[in-house]
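Shown here: the complex without one of its protein chains, the others still in place.
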Amino acid sequence: MDEILLRVKDFNLSYRTKKGELKAVNNVNFELKKGETLAIVGESGCGKSSLGRGLIRLFPRNINTVKGEILLNGTNILLLNEESFRKEILWQEISMVFQGAMNSLNPVLKVLYQVAEPLMVHYSMDKKSAFKRAKEILGLVGISEAFVERYSFELSGGMKQRVIIAMALITNPKIIILDEPTSALDIITQENIINLLKVLKKELELSYIFITHDIALTSELADTMAVMYAGEIVEISPVEEFYNNPSHIYTKLLLESVPTLRQDKKLKSIPGSPPSLVNPPQGCRFHPRCPFVMDICKTKEPPGVKISEVHFSKCYLARRNGCE
Amino acid sequence: MNNELLKVENLKVWFEIRKGFLSHPLYVRAVEDVNLVLNKRESISLVGESGSGKTTLGKTILRLYKPTEGKIFFENKDITESDSNNIKWYRRETGLIQQDPFGALPPHFNIYRILEEPLNIHNIGSKSERRELIFKMLDEVRLTPVEDFIYKYPHMLSGGQMQRVVIARALITGPKLVVADEPVSMLDVSVRVEILELLRSLQEKLNTSLIYITHDLATVRMFTYWIFTMYAGEIVEKALAKDLLANPLHPYTKALLSAIPEPDPKNREVIKEVPPGEPPDLINPPSGCRFAPRCSSRMSICNEVPQELEVETNHRVRCWLYKK
Partner (left out) sequence: MEKENDKNEEIASEYSLKGILKEVLSYKAGVASLVILCFFLGLIVYTVTTFPYKEAIYQWNSSNAHLKRPRNAAPLWWGIFSGKNLPKNINITFNSTEGNPVTKEFPFNYDDFPTEINIFFKAKYSGSPPIVKIYWERPDGEKIILKEHTIRSEDDTLYLNNDFSLENKLNSEITSKIGSPIDFSITVPRGLFMKYSDKLDVLKGNYKITLETEFANKSDSLEGELVVYGKLYGIAGTDHLRRPIHIALLWGTPLDLSFGLGASLSITVIELIAASISGWFGGAVDSLIQRLTEIYMVLPFLPIMIMISLFYKLNMWSLLFVVILLSIFGSGIKTTRAMVLQVKTLPYIEAAQAYGASNWRIIFLYIIPKILPPIIPNLVASVPVYVFLEAILALFGVLDPTQPTWGRILEDAFQNGALYKGYTYWVLIPSALLILTAISFSLLGFVLDRIVNPKLKEL
């Protein structure tokens, strides 16, 4: 179905730091359709984690400004008061699998209890039904009955991550934000988890926002790719176009820097390093590292170019590339 | 043999863990029955997931751990039993590049001092000769202009720059063997290629042998000659790089190769075949072949430990599926 679940408009986040105002997320716009997986890729410091957490209003202590709209089924969830947000949206409509969450499981609680706890606290479910439901979900993610009564430290990395996914699913959300869900896992375990995510997506009709730095990995799940750099989304495109017809120079360079097993290609890394978000470069934030930089890139922020209905790029050269 | 730099025979590295004051000690059998030969100017990639023992093996070869059983020969000298007093010469002949650039450099020394330390310890050169050496090394790792970097402290550098210093430090005493343990896994994706390139070119230039430890097979193509795959403390397959990638023999190697995500949008629709389960507990590993519990080609004979066989020239496997 082509129903649009989530619409993010001109989302801005900035933090107060000792050195000044850190503009972590700058004018982000995107849409998420039902049953779609949107992958947000970027390197460290690009703001993708801030964006992910910001979508469920998880702001750090030093939050300075929050601007823009996050429209979930038409309602701007940024404007809801704390209580209705917590009761109706958070974990009910959108939940999140945090980076490194598997290391934050409570070591003194049994797995079953941990997964069932939100049901007992927020839904006031009685213990028996909450445990029953938790067992169901854990079975769904592949944790057998035997392991359900164990403590988290008795589980392996892959199993812990499954528990985290179960905790994200327990309240039947429609959207799950996954922030580097497999980065701490071995490759084979990673594949197992990705397989699980694929199956769940189909069976439960979920939509994912998949945040990662691993570009090759995203192809396993993503329908749409969004590339983030220095707090901005510089390109959004369907995944095929991403690999076959990247538009933004950063996207192109990124693809060229990733080693792959089977493709024999000349690899190049991107010189320089990501800019400070307290004093980002004027104009296009990527211009100091761009081999094709033009004068206008240094002064004026490039507008988004609609290469097609579904392909959008923030690069002056995109105009020239057009849609091929 | 004249060309042989490093020879490892039947190496076992077991770590003792005591559960209580009086109870029996338990052992983590991190490395089991490893044999390998490394010639001068060759490089081996040690590939495996976490817990495979690759890091332990690499560090034991450098004598940072003491072997429990077996022997290690360096240039035909037996270094298995050497203790800290008579191993200092070996430290000069070897170098270590670690995974975490942020932790690998002492924060209270500046770059010049960091690079001077190994020279100080081994009394290499006069003060002015050392200065020359340090400058030359910084130039080799492309931290130029050198004068800008020598008085900086580690926290002032980016991840990539720090790792260059780590490489410079490992190579400054002119070692014959360098062990690089996941040297780029903590760096940004776009920086990895550069660092690996650097490592490769330096290895060739300085005629050093390299043991490259990684879980990311995709990077292996860049520079190694041999690939050894490790699983649960054992080396399960040894082959020349092109042979292993073209024709993997051991079921684990096959699973590893197929589990690596390739950037192909069609992957979304495919549920990959992945061996279920997790690597075994090394305190109580399965008797016989350690991969058998997860292997789809498991046979009854797999309860016995398979011996290493040369199935083709320069291609050895530890698997009952193959006979000479």
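The chains carry the letters A and B, assigned in the order they are written, with residues numbered from 1 in each.
FYI, contacts are C-beta pairs under 8 Å (C-beta built on N, C-alpha and C of every residue); 3 or more make two chains touch, one makes a residue touch a chain.
Here the structure is a predicted model, which means the values were calculated and not measured.
Within the complete assembly, B:D188 is the residue of B:E140, B:D188, B:E237 or B:E278 that touches the hidden chain. Summary of contacts with the chain left out: across B:I17, B:M156, B:V270 or B:I283, the touching residue is B:M156. Note that of B:H122, B:R200, B:K254 or B:R298, the residue touching the chain absent from this view is B:H122. By the touch criterion stated above, the residues of chain B touching the omitted chain are 59, 62, 64, 84, 88, 91-92, 94-96, 98-100, 102-108, 117-118, 121-122, 153-156, 158-159, 166, 169-170, 173, 186, 188.
Note that in this section only the chains that are shown with their structure count from here on.
The residues of chain A lying in touch with chain B in their complex are 37, 43-44, 156-159, 186-192, 194-195, 198-199, 213-217, 219-223, 239-240, 242-243, 253-255, 257-263, 267-270, 273-274.
Those residues of chain B that touch chain A in the complex are listed here as 49-51, 158, 160, 188-194, 196-197, 215-219, 221-222, 245, 255-257, 259-265, 267-268, 271-272, 274-276, 278-279.
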